[in-house]
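Here's the structure we're looking at; comments come further down.
Heads up, one of the protein chains got dropped from this complex, but the rest are sitting where they should.
Labels run A, B, C and D following the written order; every chain starts at residue 1.
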Amino acid sequence: MILQLEGLTAGYGAAPVLRDIHLEVPQGSIVTVLGPNGAGKTTLLRTIAGLLKPTTGRILFDGDDLRGVRVEHLVRRGLALVPEGRGVITELTVEENLRLGGLWRKDSAATMSEVYELFEPLARRNKSMGHQLSGGERQMLAIGRALMARPRLLLLDEPSLGLAPKVTAQIMSLLRQLRDNDGLSVLLVEQNARSALSIADAAVAMSLGRLAETSSGDMRAAYLGS
Amino acid sequence: MRTLLWSVAAAAGLVAATAMLDPFRNYQLATIAAYLCATAGLTVLTGLNGQLSLGHGALMAIGAYTVAFAQKSWDSLYLSLALAVVVTTVAGAVVGLAAARLRGPYLAGATLALAIAVPSITITFQSVFNSEQGLPVFLTPPRTLDIERWQALVAGGAAVLVMWLLANLSRSHLGRRMRAVRDNEVAASLTGVAVSRTQVLAFVISSACAGLGGALMAFLAQSVSPGAFPLTLSLFLLMAVVIGGLGSLAGALWGAVLLVALPDVIHSLTEGMVLKPAMASRLEGNLPLAIFGVTLIIVMLAAPGGLQGLFSRLLKRGHHAPNS
Amino acid sequence: MERFAFLTFDGLANGAVYSAFALALVLIWRAARIVNFAQGAMAVAAAYAAYAVTSATGSYWLGFAAALAGGMALGVLVERGVMRFTSHSAPLNQVIVALGLVLTIQAGLGMLYGNEFRPVGTPFSRDAIDVGGVPLLSQYDVFVFAAVLTIVLLLALLFTKTSTGLRMRAAAFAPEVSRLLGVNVGGMLTLGWALAAGAGAVAAMLVIPTELGLHPHAMDLVFVTSFTAAVIGGLDSPPGAVVGGLLLGLVLSYVSGYLGSSVTPIAAFAALLAVLLARPQGLFAASKARQA
Amino acid sequence: SSGGETPGGAKGDSTGVTDTEIVVGTHMPLTGPAAAGYSEIAPATKAYFDHVNASGGVHGRKITYKVMDDGYNPANTQTVVRQLVLQDRVFAILNGLGTPTHTGVLDFLKTNKVPDLFVASGSRTWNQPEKYPHTFGFNTDYTVEGKILGNYIKQSLPGKKVCFFGQDDDFGRDSLLGVEKVLGATAVVSKQKYVTSNTDVAPQVGAMKAAGCEVVVLATIPGFTALSMGTAARLAFKPQWVVSNVGSDHPTLAKQLGNAAPLLEGMVGVSNLPSPADLTDPWTAAFKKIHDQYNGKAPFNGNAVYGLSVGYLFVQALQAAGKDLTREGLLAAVEKNGFKGPGFAPLRYSKTNHSGYGGHRLTKVAAGVQVFFGDVFETDSADGSVNVFGEQRPTPPANTIAS
Partner (left out) sequence: MELHGIGVRFGGLVALEDVTLTATRGHVLGIIGPNGAGKTTLFNVLCGLIAPSSGSMTLDGKPLKPKPHQLTRLGVARTLQGVGLFPGMTALENVMAGATGSAGFLSALLGLPSSARSERVLRESARARLDEFGIAAYEKAYPATLPYAVGKKVALARALVTRPRYLLLDEPAGGLSEEEIAELATLIRTLRGTCTVLLVEHHMDLVMEVCDEVTVLDFGRVIASGAPQEIRDNPAVADAYLGVAA
């Protein structure tokens, strides 16, 4: 298990947004979280990434309790988050954003050319400021930047947002490929249930801050009605 | 309607208060009222519309000098105050047109330079403005009233009027437009808000208020001079509105009260201390200033939303307590 | 013509010291996205440290080192002790805290050292070198130019060539995202404050001898002029600060020489307005942000 | 404001006076950019009052001196003076400092009939007995000073090219007026001005150098005296400096110039009060004793002597006003005049004249010490001639308290 959540409760004020969450992400698997708006999916990812302190419960990453671990240390341990709404640093150039993603890595130059190969609009615009990019280009940049860290666990919050269908498909196949070849684990939050479920090893449904685990087959049935 | 009721109540309170206070307290009340005009205007500009001004002291100076000139030629106070508002409105429109192109620190820099430039005009054209020494403001106080009480009534009345108008404004669609421009200019323009025009309007309104505040200062001091409108005044006005609570006009009131009361309180605190002469001459003046500075910092750290933010938070908690 | 040449050199010499302090303002803006109104007061405090050391040891350079070290220490103290706890979502709060610091520091210095002016020496002669009857720059002016140039180069290196510079900028623009990317945002802020305060202290050491002398308010006017210079140049740009400072120095010197010294604030305002109306983000503005 | 009855029964306003206490107030810049120098005055005056109080006070009343910081901001002056008058109910305002600051409160003090004694500035504004009957100046006014400086140049530096460098307000203006009254309107070949908010004086100094000035009259505050001299030295410009009283206190200048203090050598100045450096002067010696006892480690410089002198004169006035102290009585006593004290020149107070001292003595810096030389001169601020004032000062009374 690369990630285990045990009885996680968290929120922004008095009323908790996440209630008693138990979840496991096995090493080298893709787990997707589906659920209606406001269910708490974004909150779940932010809590795992350390941006929000859980009120109760534990987060185990590689078996280590993450309590007390500073956010900025997580990425070096192999945990990366692509935040909802992109989080591109718009005052930096494309290349600077990417560099920032893997500053401490020796092989970052190689990774960068891989990212450029994958998202060829970024390569074209590598000297542009983040704020000049189109919506989809920003999303590519945010994902590419997370890949720069070569994480072992990737938390993706609606990665398909604003991307052309072709690019979404590319990303999904990339995730599958990284899982198969490099043992990458992914916790994927998506509204685009079809593409998410197409690569997921497991799926959980979330509503009103609670998880209801089901097999991805059931989910497929529930969400896609097939 | 609610605002009108509030204003009438405030006016009645004012009349009653001035009757009870001694002359010095009345003068302080009048000073608070004069500051309030300026801070309320600044709250509209900075809080509502998101434009930062470090030059409101200069606009106050324009209002003050207008009153001095006007009183010299006709000695009719209300007319002079009105003229001061008109003149600063025009000045505000000119500055506002330039300001509407600028954002953030660039606007801060421009208005800061304005705050420095306006007083130096009085020195450059000293035959008109009489340099640092400034001009007297002629007044004919009423015979029936204590002069300080009269000052408190006039300044207080003006402040109530300003607060009433600005409260109406900020609750109306105009106030909403200003906030829209503050929050997201593109989205604002796409919802039909003329961004520059709204910014100029906010600047004009705010200038008119600052001009009235300055005019009242001149009326209170019975004199005007550039030294009374230094850069620090502009900075203190900004401090007042932020410490008071930038979001609301009530914050402007707290700010104005603070500007007058805090130095007074600190003075009486430090006055009681008995010190060795060597220490005394160093601490005198400096100690109150240090306490003032530390107070500012502490308030900002403890109440990021300013005093008004703190109060409304406490109030809310009070409301919730019985239910939960 | 001689007068013009004289005023030109006077303007350049003054402009250089404005540039020096404007650089410190640019540095803190880049590192923390705040206009540090306390920078002047902090720099004066550092200059008092230099004064104390120089008086005790008789060495200008030991004093200079003390100013640099003291300034950086004060920067760290201010960031760790106060600024860190101000709300980042309300940038004005930081301005007000900075103003509170100004009052506190100046009052503190007044209590410690009194209100009188203290002389500050220079390491090189300030006597202007006379060429054909026109007094040109002094050795000290050359020293100031060299110092400014050094600071600009160091800043350029830091921000464009090192990963620390990249981290600093990222931390300033987007603290939360930067933390997710492994940037120690707190550390970067502290570093930024230390560097900026150090640069400010050096600038104060350069400026104060050319002014009335050391005094709790010694940097008040310099702050205003340098801030104006930094805004003219574009707050994000170190070369902009230098150009802005020199430009302003020249304008003020000409205006002072030909129109009178009381006109200079009006001229500064006019110059600033002229530049900003043409380029609302200063002379060296980065590309305009896309709107939608 | 309401008057009170004195305990003795005489009619008049005795606000601020009890059997055991007299409360007086002042406004001074204790903080802010203008505080340099000026902030030393009030503590010195206070020290003098402490000294008097320690010997039993005046007619059994101790003097309480309330010093309010106005930061040299006229708006603050308005507030603190009202606080003193309306809240603290002071008997009089003493030695309020600054032309722009004090000008603003003249009308208020008049309305409230508060004695406004010995204003600390050389403006001629204070001398308007019909308009401001409660206000009295103290300093030798700037025009008188200018005339005396001009007279010195006329007599001792004839034929030299004279320039003038002054503050761009009534200080510089009145001083230049005085200089030109004596030397003639065309005699000053270059007239330069500065404002305190612009510390680059090189353009002005450069212009004076270019004009070939041999004598430069400075109507400058100390900081700008030092700055002008330093700038001139940088430009290898070495005129004879002739400096107004405000900006010619040697200890203050020397301290500010530090290593460059030798530039002050030969500077001609004027003063009406004894030099703090000259301990052979009986007044200086007497004041130093009081200063050391009651004003601790504060520097004993021109500002200290000034503050002590103000205290001395005020006590003289209180003594003259008699046991039944009223505001009216005090004003009458000042108008009656006859005060003699540390000053070289005479005080000009009368029913028709509310200006302060009427003259100066010249000083020169030689071998690092500022010494008086020549006669004491006296004149008016109009077109009267500059005369030698021959009368000697008395020696300080026992205990340095006038009786």
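Quick notes on this structure:
Definition applied: contacts are C-beta pairs under 8 Å (C-beta built on N, C-alpha and C of every residue); 3 or more make two chains touch, one makes a residue touch a chain.
These numbers come from a predicted model, not from an experiment.
Touch, as defined at the top, links the missing chain to these shown chains in the whole complex: A, B, C. Considering the whole complex, the residue from A:G7, A:G85 or A:G183 that touches the absent chain is A:G85. Residue-wise, the contact with the chain that is not shown comes from B:N168, picked out of B:N168, B:T270 or B:S312. Among the residues B:V67, B:A117, B:A180 or B:L238, only B:A180 touches the chain that is left out of the figure. In the complete complex, the residue from A:E72, A:E96 or A:E137 that touches the missing chain is A:E137.
Across the interface with the omitted chain, chain A contributes residues 12, 36-39, 42, 84-85, 121, 125, 132-137, 139-140, 158, 161-170, 172, 191, 193, 195, 223.
Mapped onto chain C, contacts with the missing chain fall at residues 291-292. Where chain B meets the omitted chain, the residues involved are 1, 3-4, 164-165, 167-169, 171-174, 176-177, 179-180, 182-184, 186-195.
The working rule: only the chains that are shown with their structure count from here on.
Both chain C and chain D are touched by B. For the pair chain B and chain C, chains touching both partners: D.
Farthest from chain D, judged by the mean position of CA atoms in each chain, is A. Spacing of chain B relative to chain D, judged by their CA centroids, is 36 angstrom. Here the spacing of chain A and chain D, counted between their Cα centres, is 76 Å. Counting partners per residue, chain B has 116, 120, 123, 285-286, 289 as the residues that reach two or more other chains.
Residues of chain C in contact with at least two other chains: 106-107, 110, 260, 262, 264-265.
Chain pairs that touch one another, listed by label: A-C, B-C, B-D, C-D.
Interface of chain D with chain C (complex): residues 30-33, 35-37, 39-40, 168, 193-195, 197-204, 206-207, 210, 222-224, 226-227, 230, 233-236, 252, 255-260, 299. Those residues of chain B that touch chain D in the shared complex are 22-24, 27-28, 31, 116, 120, 123, 126, 131-134, 136, 147-148, 217, 220-223, 225-230, 232-233, 264, 276-278, 280-281, 284-286, 288-289.
Those residues of chain B that touch chain C in the shared complex are 46, 52, 98, 101-103, 105-106, 108-110, 112-114, 116-117, 119-121, 123-124, 185-186, 190, 231, 235, 238-239, 242-243, 246, 282-283, 285-287, 289-290, 292-297, 300-301, 304-305.
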